[in-house]
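The complex is shown incomplete by one protein chain, all other protein chains being positioned as in the whole.
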Amino acid sequence: MKKYVLLGGAGYVAPKHYGAIKQTGGDLIAILDPHDNVGILDSYFPGCQYFREFERFDRFCSGQDIDYTVVCSPNYLHDAHCRFGLRIGSDVICEKPLVLHERNLDGLIQMCNITRHRIWNILQLRLGDACKKAREELTKPGHSNYVWLGYTISRGSWYDYSWKGNLEKSGGILFNIGIHLFDLLLYLFGPSYKIKTWRGGKRYQEGRIFIGGYGGYDVGILLEIAQDLPPKRELLIGNETFDLSKNFTDLHTESYRQILAGNGFGIEYARPAITLCEELRNLG
Amino acid sequence: MKKYVLLGGAGYVAPKHYGAIKQTGGDLIAILDPHDNVGILDSYFPGCQYFREFERFDRFCSGQDIDYTVVCSPNYLHDAHCRFGLRIGSDVICEKPLVLHERNLDGLIQMCNITRHRIWNILQLRLGDACKKAREELTKPGHSNYVWLGYTISRGSWYDYSWKGNLEKSGGILFNIGIHLFDLLLYLFGPSYKIKTWRGGKRYQEGRIFIGGYGGYDVGILLEIAQDLPPKRELLIGNETFDLSKNFTDLHTESYRQILAGNGFGIEYARPAITLCEELRNLG
Amino acid sequence: MKKYVLLGGAGYVAPKHYGAIKQTGGDLIAILDPHDNVGILDSYFPGCQYFREFERFDRFCSGQDIDYTVVCSPNYLHDAHCRFGLRIGSDVICEKPLVLHERNLDGLIQMCNITRHRIWNILQLRLGDACKKAREELTKPGHSNYVWLGYTISRGSWYDYSWKGNLEKSGGILFNIGIHLFDLLLYLFGPSYKIKTWRGGKRYQEGRIFIGGYGGYDVGILLEIAQDLPPKRELLIGNETFDLSKNFTDLHTESYRQILAGNGFGIEYARPAITLCEELRNLG
Partner (left out) sequence: MKKYVLLGGAGYVAPKHYGAIKQTGGDLIAILDPHDNVGILDSYFPGCQYFREFERFDRFCSGQDIDYTVVCSPNYLHDAHCRFGLRIGSDVICEKPLVLHERNLDGLIQMCNITRHRIWNILQLRLGDACKKAREELTKPGHSNYVWLGYTISRGSWYDYSWKGNLEKSGGILFNIGIHLFDLLLYLFGPSYKIKTWRGGKRYQEGRIFIGGYGGYDVGILLEIAQDLPPKRELLIGNETFDLSKNFTDLHTESYRQILAGNGFGIEYARPAITLCEELRNLG
């Protein structure tokens, strides 16, 4: 039975990881979070230890034989927490974005080499139905090269005052939401790109990017965090629409299955989208 | 449409209040919590303001015309937050325990008199089916005077390291869990009592109390926070069993309906159970 | 004996207030600060109560008869804390900047009118020797209209990561440091001004402002937070140099003396410099 520890256990995405660990037969032995509203643990791992302070969590973990460290803390801590996981002798499963600056990837690779442990990134949209169907579409001859990605979600004003709305802590909308979508686009259409136009603010980003080099795709993108619009998550290739909302909930479990089977997404898989987000951030 | 503000919006019990406000047609305009994991708000009140700091929340609320202030912050802050609600000119709906020391009730009553506003306590077990059925049983001639209340819930070790496990912040198991049950017992059997035996620790409390004066009831009580037992919440009057688990979820909404209809539980309703808990705490 | 409470008691400037209260014969009965490194209190007011949480401090203060509430918390809380002081029925002594947005002054004035209490701003540079000498100089016929204000202080990198380096919390260098100097300039040369050029960043601001209307002064300004330069605080009027560093430490006590004697600087005194800072911030 694989043993896990997790950082960021009181956060929004943590229960997806609790579920994925449980459904793939793992055991979670300790979590860290400065916020103590972690009662949901009882539904998954009643024997799990809870730590409020990193120092004490570190001390506990250092004496254990841990297979995986799961990182779902605020984005700006991902890099430090991945390093922590490698240091205590475990592999790491990290939420996106893996880091907020592409250059940090090199440091992580180096530390993986030293510790001989691996970091796996959660890139769950790649595993979803929409992505699979889009890939099929792209194998058809004569498919359109005009792509539209419209991603509108709704968040109240709390969003702006939480760490997610803090550019330094989340990387902003590009890194917090966009990273998913850019990863999907670069996965579908190829890792090379050319930004044609881009502009944005705290709650929206939009522009046009040519993806896939010569003969590639002309991709219009709109990311938006509305306050009162219905959510809309769709990818259009020509006239074909792919709904990114479907099949959303179980993708963490599927991600864990792939990682456990040796098919996870390593550091290099994360690089193209991070590079693109960083470039767009510098434009904005 | 009634306007609400709420303190403690990222906590475990907050969503029950969100649901109750929504289902009774109210509008929540602002919440406070130092923890920013409050995305669940979007499912209920997307237009609600979020504040992380009391000072700013206070400033915002002071300029609004608010009908109800809802207090579901950690227990030790209930008194201060009730006073806040009265001060800004609203009535208050407060989670149990209303306060951690009976003497604080007098201060609250005085402040109600000055501000001409009211405090309503959530005592939801009184509204549940088990309570209604138990009251019927008690009207039957020849019912037993021997009562057993066994209340076992399961919480992982996180409980001990959260504010709930901190005696100063929660009042301990007596005030955090027991208050519900003592309120129910004193409501069913009468407010006078005599403690026969009592002992307890951080995760259990047990003893025997005569409730209801002469010709009253001989009540055995066990409260327990286990780590791996199935929950059990039952009241036995003689051989009749009343399951306190049933019909548990909607009682907050029903509590709000009663408050809005002018039938809420005012400060004096809360006093007997608080007095008893305080006495038991001093014994423990 | 005047009774004081103080908000921000563990901060850098708090000891100056402790000293001033003591030297002017006052008694400090309670302080608030989330940080608990407040042992310095023992040298001034060993009987003083300490509170870590605003809610509890508020409850304590509400039951006391307090003459002055001293506000030396982080800048963004000044407005809320001034309101608190008025609300509990005391006058307020507030560190600069009084507020971070000029429009907030009107709210404070309104609340002063309602509570019939006053807010006094600490504008200690006006009381210093350099200011007095500069005023004398300005009475001389034929003095120069060319003014230079060079203000360089040295702060390590901690500054950027403390609340002082956080634009939202401190208002940035303009509000945190500049406000002193702009207040002095507008006091010396008159409240009307015209910004000629301005530019700046996190650690410096510089430009040229005409102050004092027609026949006024042409003022060059450089504010700088260096990391390794010796401090330099000087005002030049023509060839005359006025050293703003001298006589710096006791000005808080002198400010208190003036306030107690009824000669404090009320809200309107603070307005011109806040207006100017806000305008410069919008340019930057």
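Just so it is clear, A, B and C label the chains in written order, and each chain counts residues from 1 on its own.
In the analysis below, a residue touches a chain if its C-beta (ideal position, glycine included) is under 8 Å from a C-beta of that chain, and two chains touch if they have at least 3 such contacts.
The model shown is predicted, which means the values in this text are computed figures rather than measured ones.
Asker: When the whole complex is taken into account, which chains on show are touched by the absent chain?
Answerer: Taking every chain of the complex into account, the missing one touches A, C.
Asker: Out of A:K2, A:R56 or A:K133, which is the one that touches the chain we can't see?
Answerer: Checking the options A:K2, A:R56 or A:K133, the one contacting the hidden chain is A:R56.
Asker: Considering the whole complex, which of A:H35, A:H81 or A:R126 touches the chain not shown?
Answerer: Of all options in A:H35, A:H81 or A:R126, contact with the hidden chain holds for A:H81.
Asker: Have a look at C:D42, C:D106 or C:E136 and name the one touching the chain we're not showing.
Answerer: C:D42
Asker: Provide the residue numbers of chain C that touch the chain removed from this figure.
Answerer: These residues of chain C touch the chain that is not shown: 10-12, 31, 35-39, 41-42, 45-52, 154-159, 161-164, 227-228.
Asker: Take the complete complex as the reference. Which residues in chain A touch the chain that isn't displayed?
Answerer: Residues 53-56, 58-59, 62, 77, 79-81, 83-84, 87 of chain A touch the chain absent from view.
By our rule, only the chains that are shown with their structure count from here on.
Asker: Which neighbours do chain A and chain B have in common?
Answerer: Touching chain A and chain B alike: no chains returned.
Asker: Averaging only over C-alpha atoms, locate the centres of chain A and chain B and give their separation in whole Å.
Answerer: 39
Asker: Just give me the whole-number Å value for how far the CA centre of chain A lies from that of chain C.
Answerer: A distance of 45 Å separates the two centres.
Asker: If a residue has to touch 2 or more other chains to count, which residues of chain A qualify?
Answerer: Within chain A, no residue touches at least two other chains.
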